[in-house]
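Every protein chain of the complex appears in place save one, which is left out.
Presenting subunit A:
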Amino acid sequence: MIPNALPLSLQDNPRLDQWIGFPEAGRVAVRTGKVELGQGLLTALVQIAAEELDVAVARIQLATGDTAATPDEGYTAGSRSVELSGGAIRLVCAEVRAMALDAAARRLGCDAASLALEDGVILKDGLPTGLDYWAVADDLDLTRTASGAAPAKAAARFKVVGTDVPRLDLPAKIGGAPFIQDLAPDGLLHARVLHRPRLGARLVALDEAAALKAGGGAVDLHRSGDLVALIGPDEAKVLAAFQRLRDRARWEGGVDLGPGDAEALSLLDRPAAPPRIVERGAPLPAARRLRATYSKPYIAHGSIAPSCGLALFEAGRLTVWTHSQGVFFLRSSIARALGLEVSAVHVIHHQGAGCYGHNGADDAAFDAAFAALACPGRPVRVLWTREDELGVAPFGAPMVVTLDAGFDADARPVDWTIDIVSPTHVSRPGAHGGVNLLGAAALADAPPAPAPADLPDPAGGGASRNAFLLYDLPHQKLVHRFIPAPPVRTSSMRGLGAFANVFALESFIDEAAEAAGLDPVAYRLKLMADPRARAVISAAAEMADWDSPPPDGFARGFAFSRYKNVAAYLAMAVELSVEEEVRVSRVWCAVDGGLVINPDGARNQIEGGVIQAISWTLKEQVTFADGAVASNSWETYPILRFSEVPEIETRLIGDPTHPPLGLGEVSQGPTAAAIGNAVARALGARLRHLPLTRERIMAALLEG
């Protein structure tokens, strides 16, 4: 049985009617504060509700992320949506199911234990009673606080959870218009917003006349401080005006941003906060020592759609449509930045293209709100340019990770230090008390910038995420050097610090195994006691036939991680070849995510994470030139293509009686490490700085 401890989401939103209602016969309204980001969450949550209520999937109408209609569950982030929102929905639905059976029993004058439910119909001795959810709905006091006490189903009784229910949102995405970019309400105005090319730059010249002329007289300009919006009914004319405006705008001052800043090691030249030290255990005497430094550069989210926002300002009230990960935080930040009451702002989530963290979604929503205030009564749609999407949205933070360890005579690490240098991994709206919206910082009366900080360890950590190893070591010490003022905005990107930390840690474990003359898989098993970790390591090794040599011309690498050390376990082997460039041909993943709500969806997330991480590992690095981001097109910021993806085999080996563990961010770090480990075997030389580009491979070959 999964224990009925109240998930945080239910503690924060305790009333049953915040989560569920019976608005019309045959339909159940279920509400979540979490949102669909392309990860398939909606389908999983509907499965959970359908399971506990004993109704068909098609009867569930799921409302998501709406400040006027759904519970506030903060950000959809950290691979915790199934655990938190799914956990809440599960308990609420189990409780409402029990309440419905009690109500029916009272009406029928029988024992509730003699009743059963099938697709919403209440049965007695297998026969319909004439009652169903909707007949007894008025008897149910859904205003009461959830107790969490109703018994939820045991895994053995699951009929919907654990099955491959097809994605509910996919049909509309094939030939339909389901995206926020597709919204076109009556009277729609289009807008484009001019953004600073670098932090703190001031707009010193603007050729308004030329821009408006390029817009053919059908475009208006709205400006506050250094924030400028062009607005009009014809998108093509707005775009023409915007291109002219952008080309002739002159910016001065702001941060110093040059090509050298693109290298992660440049972080070491920046001012750092005093180191934060967390130590577990005490070091033991070491026989040998190893030390190595690894790094990861700034990387871009690179959603295939540019960010979009819509807003309508009418009768003093502002409605905003957004693909943000956190509508409630966004509402507060927009209200503060624009001087509105929070109660006068309504923020509604609408699906965008794939979201892998804090991208331009919130900023684009603010841009739309800013433009809408200038055009009361008309909906305004802001679409970012590709250049802005890759150039001014927050970036995944660069990191420098140094490992310094002493090993005993048996090759066990007994004196272990991880030293991390990184700017923040969270600057979302509301974080650290700040508004944190790109456009708001350019307003004439810009809100104050918050004191920089990273996500604290109890919240999963930012740079420190997965800094500690799950292996059984007598001593681990973290030295966290926070860089308060990076030259560009950094924030949450899939896995946060886990990507660089797992790359460094699992590369270093391989280096330690090699130094001791031990097989990497055997060495990991030697250091690991956790039976679930051991199981995925053994399974991945078996899938890859690890003990047999790879085919001629290929090398294999291995890695393991448990995301955040509390979520899903994953072990992975990769097979690749290196000829000037790295080409990953096969990947084997073994994953323990406990109870998996939708196995096919889980595979899709894991395998998609692998492919995205191959791209980060081999190709991706944000570059700077002339005081701006240079990598602002797909030509200058290439990502993995169809001709470069490997075959991936994934085995889900979790026990469905264990609680669900988030797995959307488990595969990225191990992917980088497994590739690094395989490349080291292929080249006989270790590459420790991402991305593993052709230039770095060639340099290593020349040195070797």
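Note that contacts are C-beta pairs under 8 Å (C-beta built on N, C-alpha and C of every residue); 3 or more make two chains touch, one makes a residue touch a chain; residues count from 1.
Everything below uses one rule, namely that contacts and distances are computed from a predicted model.
The listed options are "Phenylacetic acid degradation protein", "NADH-quinone oxidoreductase subunit K", "Sugar ABC transporter permease" or "Nicotinate dehydrogenase subunit A", and the UniProt record of the chain not shown names that protein "Nicotinate dehydrogenase subunit A".
One of A:His346, A:Arg386 or A:Arg651 touches the chain omitted from the figure, and that residue is A:Arg386. Although one chain is not drawn, the whole complex shows that of A:Asp169, A:Asp457 or A:Glu542 it is A:Asp169 that touches it.
Of the listed positions A:Gly396, A:Pro487 or A:Gly608, the one in contact with the omitted chain in the full complex is A:Gly608.
Of the listed residues A:Gly33, A:Gly120 or A:Pro306, the one in contact with the hidden chain in the full complex is A:Pro306. Where subunit A meets the omitted chain, the residues involved are 37-40, 164, 166-167, 169-171, 173-179, 181-182, 184, 234-236, 302-306, 351-356, 383, 385-386, 600-601, 604-605, 607-612, 633-635, 639, 641-643, 645, 647-648.
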